[in-house]
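For this depiction, one protein chain was excluded, whereas all remaining protein chains were kept in their positions.
Residue numbering begins at 1 within each chain, and the chains themselves are lettered A and B in the order written.
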Amino acid sequence: MSDASSEKAPAAASFWRDPEKRAWLFQVLVVAVVLALFGYIFQNTLHNLEKRGISTGFAFLNNEAGFGVLMSLIPYDETYTFGRTFLVGLLNTLLVSAIGIVFATLFGFIIGVARLSSNWIISRLAALYIEIFRNLPLLLQILFWYFAILPLLPHPRQSIELGEAVFLNKRGMYLPAPITESGFGWVLAALGVAIVASVFIARWARHRQDTTGQTFPVFWTSLGLIVFLPWLAFGITGFPLSWEYPELRGFNFRGGITVIPELFALALALSIYTAAYIAEIVRSGIQSVSHGQTEAAYALGLKPGQTLRLVIIPQAMRVIIPQLTSQYLNLTKNSSLAPAIGYPDLVALFAGTTLNQTGQAVEIIGITMGVYLTISLSISAFMNWYNKRMALVER
Amino acid sequence: MSEGKTDYIPGQYPDLPPPITEVGVVGWLRQNLFSNWWNTGLTFLGLYLVYLIFVPLIQWAIIDADWVGDSREACTSGGACWVFIRVRLDQFLYGFYPVGEQWRVNMTGLLLAATIAWLTVPKIPGKRYAGLFALVIFPVIAYLLLSGGSFGLEPVETTLWGGLMLTLILALVGIVAAFPLGILLALGRRSKMPIVRALSVAFIELWRGVPLITVLFMSSVMLPLFLPEGVNFDKLLRALIGIVLFQSAYIAEVVRSGLQAIPKGQYEAADALGLSYWKKMGLIILPQALKLVIPGIVNTFNELFKDTTLVMIIGLLDLLAIIKAALEDPNWLGYSIEGYTFAGLVFWLFCFGMSRYSMAIERKLHTGHKR
Partner (left out) sequence: MSENKIHHAPEGLPAVQMQGVHKWYGEFHVLKNINLDVARGERIVICGPSGSGKSTMIRCINRLEEHQKGHIVVDGTELTNDVKNIEIIRREVGMVFQHFNLFPHLTVLENCTLAPIWVRKMPRAEAEEIAMHYLEKVRIPDQANKYPGQLSGGQQQRVAIARSLCMSPRIMLFDEPTSALDPEMIKEVLDTMIELAETGMTMLVVTHEMGFAKTVADRVVFMDGGEIIEVNEPHEFFNNPQHERSQLFLSQILQH
């Protein structure tokens, strides 16, 4: 590549000296190389598959799986197809991610705020938490909870109990399962009404404040409504809900909801690990709002609570939400460490067991990667949209 | 206030010590721990937590622990059984590398430490050469030393490599090989050529969008299918290829952020000097951009270091995997906590050190750029 900038003639430059043409030639070459590489790989793969007697294509998804799984959210047994196995794995991935996201957010916000506490001990403890869990490999943490801590839990007969309803032991966690009876629809309807009413109250309160200046405790009223109305409906319809409590039968519990130890350990590790990152995000988000903002708000007479709600949080959230979303994405991707302890997620069931049974490596890895890629790309699309919408207008 | 003038005698008020409740131990305690009843409550809660966590921990890990012996019979006092770690330490560090050849690993380790010191300690001159040494010469020496087969060194198969040594190899090869690829991808993503840009974006987003474990699965099961029949290479190399592809995408994004931070004037000045694209990038833009992104690179390296543990799932014996395997030894059942605590301690020291280093650099860069 010699310097093309010395070319002065306004007339068409010779082909080799015109940077634009050179760029196109270069790109054509790149495309040719990439295509050749793919062609080569494609040829080899076809040949290798043929030799191993593996038929290509997605027909295997309709074949009978022939193996059971540890845990499934939808009906499943050996007679279902590989397609169903995929679905079971995907749902389990989404389940553990959802649980992880809820608890990671909860822990993360608590610890992030604790990190900013003016209390020295609390702030130090939060810093300790962050530094410990962020700097340990997630896989190590998963193995630690599953292989080192869970076995220390008591046997089912000596379970740790919480009000004879929740039990925790070596075999997992047992929660009571709600069983709805006829009339429960009314309770849900009441909840719906309460939510709609809260929205209207919020609007009305805003309108009233705009016109008269009087404020209205929207939060507490809505909370009251959302708690009270369903309870009222619940009472009127004669408590149409019963709980199926887990019961000790022989050596184990029956009934209720069972959280298998694999799910318990994985969700715990994911929450604890991600919470350390979220805590840092919350801390830096709040600290990104300069102290001058707080001072200006105080000088105008706003109370600390109002300052937080009207000035600090709206600004901090712009910093926090994009990073938080990318942590949620990381958590979802990290849930793929499930095979290490045998939780039947997408990777363990599909890229693991199904691949071993069928040998359809290309299709299976392709589908698995495709699932994660789809999730990632849709979330980053959302984030771009959000960032554009929220970007502060600057000169 | 009709008078306007007031008489004050300047210097009348020398510096007085502050009220006792404001400074010293008392002031500090009052401000940080007991400024109001809520704060005081938090202090007691915090103290209680400290009591709950640290007292039993110290009791278990130090006071009640067993340190000497050579079998589990030595562990009798009910605390941590560090004997297990002691007995297995050799394996945790070197995997199954032949005992007689372990000096080669030690030599490589020493050389590595020296290289890192050269790279990071500000007082040692010649940083540019240090970079070159670390990226080109050191890997060659390390490869020759570790795998042997030349210079009269006995060959040692990679299947024997394991433990901390393997963890370091995975992480270092991952970063060193992914680095040039990442730079190219970053340049590609900012290129004016649409096809090059599209390919770079596709490559980067693909690897960043999927979990590392699927990449490792891919490189361990699919790679053999992609190659002509008969061509096969060992498990370690396959894992490394996956790690490098994955890591290069992350490095590309870090480098891109550095390229974006370079003011447009620098590009224009280079163009005005008549520099070609590669000279402009290599002499003007990249040196500045890479300096800016050192903290980012250290952070990605930190993440990679933690992620190398995933090779356990495709059957390589890194530090974590070899400890997990040792825990399944029937002679040593039941010492999981000790095993994972030791693994945790080692990983933590590396990762914490790196994160502190990156923070320090960041602080230095920030103060350097202030005008």
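To be clear about the criterion, a contact is a pair of C-beta atoms (placed from the backbone, for glycine too) under 8 Å apart; a residue touches a chain by one contact, two chains touch by 3 or more.
Remember, predicted model here, so these are calculated numbers, not experimental data.
J.: Determine which of the presented chains are touched by the chain that is not presented, and list them.
T.: Visible chains that the missing one touches: A, B.
J.: In the whole complex, not just what's shown, which of A:A197, A:L302, A:I321 or A:V362 touches the removed chain?
T.: Residue touching the chain left out of view: A:L302.
J.: Extract the touching residues of chain A with respect to the undisplayed chain.
T.: Residues 209-215, 290, 292-293, 295-303, 306, 310-311, 314-315, 318, 392-395 of chain A touch the chain absent from view.
J.: In the full complex, which residues of chain B touch the absent chain?
T.: Answer for chain B: residues 1, 4-8, 10-13, 15-19, 22-23, 27 touch the chain left out.
The working rule: only the chains that are shown with their structure count from here on.
J.: Can you check how far apart chain A and chain B are, centre to centre, with Cα atoms defining each centre and the answer in Å?
T.: 25
J.: Please output the residues of chain A touching chain B within their complex, sorted ascending.
T.: By the definition above, chain A touches chain B via 1-6, 23, 26-27, 30-31, 34, 41, 44-45, 47-49, 51, 117-122, 124-125, 131-132, 134-140, 143-144, 147-149, 151, 333-334, 336-337, 339-340, 347, 351, 355, 361-362, 365, 368-369, 372-373, 375-377.
J.: Could you pull out which chain B residues touch chain A in their complex?
T.: For chain B paired with chain A, touching residues are 31-33, 35, 39, 42-43, 45-47, 49-50, 192-196, 199, 205-206, 208-211, 213-214, 217-218, 221-222, 224-229, 271, 274-278, 302, 306-307, 309-310, 312-313, 320, 324, 327, 336-337, 339-340, 343-344, 347-348, 351-352, 355.
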